[in-house]
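Heads up, one of the protein chains got dropped from this complex, but the rest are sitting where they should.
Chain nomenclature is as follows: A and B, assigned in order of appearance, with residue numbering initiated at 1 for each chain independently.
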Amino acid sequence: MIALASLTDTADKIVTNFGVDWPMFIAQSVNFTLVALAIWFFAFKKILSTINEREKQIADSLKNADRIKLELEETQLKQKDTLNEASLEAKKTINKAQEKAKSLLEAQKEEARLEAEAIIAKAKSAMELERQNVLKDAREEIASLVVLATSKVLDRELNDDERKRFTQQAEKYVQQQ
Amino acid sequence: MNSITDLIRKEIETLSVDASRSNVGKVTMLADGVARVEGLSKVMYNEMVEFPNDVLGIALNLEEDSVGCVLLGDTSSLKEGDDAKTTGKLLSVPVGMELLGRVVDAAGRPIDGKGPIEAKEEYSVERIAPGIIPRKSVDQPLQTGIMAVDSMIPIGRGQRELIIGDRSTGKTTIAIDTIINQAKINKQGEQSGNKDFRPVYCIYVAVGQKNSNVARTIKVLEETGAMEYVTIVSAPAADNPANQYLAPYAGCAMGEWFMENGRDALIVYDDLSKHAVAYRQISLILKRPSGREAYPGDVFYLHSRLLERSARLNEDNGNGSLTALPIIETQMGDVSGYIPTNVISITDGQIFLETDLFNKGIRPAVSVGLSVSRVGSAAQIKAYKKVAGKVKLELAQFRELAAFSQFESDLDTATKARLDRGARIVEMFKQTAFNPIPVEVQTAIMWGMQNDFFDSIDVDKISEAVTSLKDYLSAQGKEVCNEIYQSGKLEESTEQNLRSALEDWKRTFA
Partner (left out) sequence: MSSSNKVFKVAQVLLNQSIGDNGRIDSDKVSAILSELRENPPAKHIEILKRFGFLVRRHMSSYQVSLEFKGGDGSEIASNLSKKSFIDENASEVQAVDCPSLIAGFRVKVGDDVYEDSIANRLNNVRKALL
């Protein structure tokens, strides 16, 4: 009790010496608490939530950035594959076209050869036809000449008896209609 | 020269020379290719009469006091008072396979400068048509290669199908396309080695045509390689009317040889209007009484006896056929004229070509409403029947609805769909000249149309699409086309192959 009383005395002395004004102190404490509460409710909370949000956003962005990086890598791989495929297809098409061109060339060569043969055959047959026509004309001329010559010769050479004999022969073979 | 004298000597040795017996007359009048002869008491109707300088005539008018003969050939050397002699023969023309690839006149004499025709047989120009018993109904298709015709107005072997229209509407083009298609099919069939394959041989009779037109036709046939299956009988406008009158009968005789020897033939008469005009000229000069439009009274018989000779014979009579495509030219679209109505009543259907459609760019300008084939789908392969069955109806509906197409925004979906489909079908049927399409390719194209492959393509791009599809089918789609050609049917597997082929094509068609 004495200690306590001495402590209290000391405290009183300290307070007296250092000037703690208990009513003031309590009033100040109350003020401080009120202000602190006001600040906490109207400002601090919002600030904290904003800070939290910002932190979250930053964290998300970082995550997205990673994901985008991954996707970019994948896309680049796909692009490469597509280009490879396309170039393969192009190569195939070029090969096909080249083959087709080759076969077309061969076909055209064959066509030209056949056409040349056809022209030659046509010319040959035209010549043959010409020859046949000439022979036909010659044959007709010769036949006409032969008949003309025969008739002239017979007219001159046959005597009356021979003519009579022919006529009698002709009479013999007459048949009634 | 030795060969000639040997030939002559041989002929003289084998010659049997008898006395000659003939019935004679004297020419009392000569005008416009007709001679009036007094005498000839024993001449018979249609008998050949011989005049001086190897001029022949045919006795057409047997009157009490004279005989009227139409003269064939050059008559400038004849005069009044000349003698005329009967020959005891009817006018005959050479017939047989030797005539293929040749151009001849109405008497069967070659005029192409390729030498004489070594025919083994001769048929007389006027013959009696087959009766009822030897005939069989038409059941084999004759593919013209023209989609508009093969799908909606199919022609069969042994049918008579009239091609009628105004001048410059594409009548001859349809006939020539048909001939070219037969040649293509013949070549394909011969290469396939199929023993049951029956080629179709063609005869084109040009009556009263310009020489330049005939020359152009010959050129087209030669360029397309069709000439080796064709005989051309030419009686151009410059020929005397007797030749123009006889040419169709001569051509028919040549076609009958094929029919009676178990083969199939196609004959085109281009055109019968000029034939009727030539007959009218002869009749008027022979002073026969004239009737409507100055035509003689038997102008119906003129064409009926010609067209009745085209028939399909049954197996007992060789199983051959002669298909006729007569062509008639109308004036100002008047199908109710004398000659057109006559021939329409004789034939088994008509393909009517309209000038309006032609001018609109729809070529071939076939009027679907007025055209008909009385043989119908009996002359179509099963595959084609399946895809083409509804087309005529769809086009008819399209025509009905087309009047409302200006109110397109107010129409319901079903009507719009019909209009779209109809417009696409009209575009699909457009075809360039001398470009017949094989039946299997036609089937594939129509199948594509029926299965909506063309619905996403603009109407004005349909022609291009059809051409592109045609090219695709001739190259990459050969297998599926062969399947259709060989089987003649559209099995499920074929349809699947067709679907994948068309899908492939559509991807490449931008």
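Rule of thumb we're sticking to: contacts are C-beta pairs under 8 Å (C-beta built on N, C-alpha and C of every residue); 3 or more make two chains touch, one makes a residue touch a chain.
Because the structure is a prediction, the values reported are computed rather than measured.
> In the whole complex, what residues of chain A lie against the chain that is missing from view?
139-140, 143-144, 146-147, 150-151, 154-155, 158, 160, 162-168, 170-171, 173-174, 176-177
> Taking the full complex into account, what residues of chain B touch the chain not shown?
8, 11-12, 15, 17, 19-25, 38-42, 65, 85
FYI, only the chains that are shown with their structure count from here on.
> Per the contact definition, I'd like the list of chain A residues that touch chain B in the complex.
Checking each residue of chain A against chain B gives 129, 132-133, 135, 138-139, 142-143, 146, 170, 173-174, 177.
> Mind listing the chain B positions that touch chain A in their complex?
1, 3-5, 7-8, 19, 21, 113-115
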